[in-house]
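One protein chain omitted, others in place.
On to subunit A.
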Amino acid sequence: MEERELIKRAKKGDHEAFATLFKQHYPFLVKYLIKVTMNKDQAEELAQDTMAKIVEKIHLYNSKSKFSSWLITIATNRYIDIQRKKGKEKNWQKEQANFRSLKWSMESRNEEWNDVLAALSTLEDGVRIPIILKHYYGYSYEEISNMIGLPPGTVKSRTHHGILRLRKELKLDEQ
């Protein structure tokens, strides 16, 4: 069944349509959230939280953007909300623990914890998220601005400064 039809049925409360939609997008959502949170467990927890929010807010989806984009918009905002509720000091410590946990998990599967991931893990959420959305997923500044609720200028400047830090961290300008 087509995605549009599934969304139409989900808006009417059809739980099977919801389930099919979620099943199709779950791996994409979790992978995105791992990149944002740098923690697999937190990503899976947040994915469930996002799906719960989608069940509640599906009537707000207007089909202007792709469903997957709307999904990561909700997920990003949930993550930002959760992080805001926690203390900054505690956040930093937890973030470092998250990175270590992901690093360990990847290394245990013989995956390389490379310089890019190490450099990304030094960036704050507010900088890392726009960079991932822009340079990995290819969204425009305007789209990212709508996704995370910040003016396009702010998104652009955060991305720009983040990129400068990444270039410095990766020593790209020295080559």
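In the analysis below, contacts are C-beta pairs under 8 Å (C-beta built on N, C-alpha and C of every residue); 3 or more make two chains touch, one makes a residue touch a chain; residues count from 1.
Definition applied: contacts and distances are computed from a predicted model.
Selecting from "Acetyl-CoA decarbonylase/synthase complex subunit delta", "YxlC family protein", "Probable chemoreceptor glutamine deamidase CheD" or "Putative ABC transport system ATP-binding protein", the unshown chain of this assembly corresponds to "YxlC family protein" (UniProt protein name). The chain not shown here is touched by just one of A:19, A:60 or A:97, and that residue is A:19. Across A:5, A:56 or A:81, the residue that sits in touch with the chain not pictured is A:56. With the whole complex as reference, residues 13, 15-16, 18-20, 22-24, 26-27, 30-31, 34-35, 40, 48, 51-52, 55-56, 102, 105-106, 109, 111-117, 120, 131-132, 135-136, 163, 166-167, 170, 172 of subunit A touch the missing chain.
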